[in-house]
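Missing here is one protein chain; the remaining ones are kept as they sit in the complex.
Now for chain A:
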């Protein structure tokens, strides 16, 4: 559904990397994955009707928290804001959309110099129980 995701998946330069088995991911709890020097935070939403169309989906965003510069996004609490699946940064509690990466709540802080407030999102595909992440 997300146009961003679609765009990304149609990019010819995407390099698909195998991350883990879907069963390695705890539902509603993130996990970090390391691809060279790139850290990605993976989130698997549960098959819960509360997530509507997002139920059961896996999302990937940058693990770098732009507000603290620590690589900790995978350790945030997952939830919803106005129906949108979100993750909250564990350091200073900014809230980001898991779908678009957009920073929804800045909690009166600015990102560290040179960093965008929104998170980069990465396309995800689950094939035969294996989670793949599309890196630029």
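Quick note on the criterion: a residue touches a chain if its C-beta (ideal position, glycine included) is under 8 Å from a C-beta of that chain, and two chains touch if they have at least 3 such contacts; residues count from 1.
Going forward, contacts and distances are computed from a predicted model.
Peer 1: Report the protein name recorded by UniProt for the chain absent from the figure; options are "Heme exporter protein D", "Circularly permuted type 2 ATP-grasp protein", "assimilatory sulfite reductase (ferredoxin)" or "ABC transporter permease subunit".
Peer 2: UniProt lists the chain that is not shown as "assimilatory sulfite reductase (ferredoxin)".
Peer 1: Under the stated touch rule, tell me which residues of chain A contact the chain that is not displayed.
Peer 2: 18-20, 24-29, 31-35, 37, 39, 42, 48-52, 64, 68-72, 75-83, 85-86, 88, 90-91, 93, 95, 112
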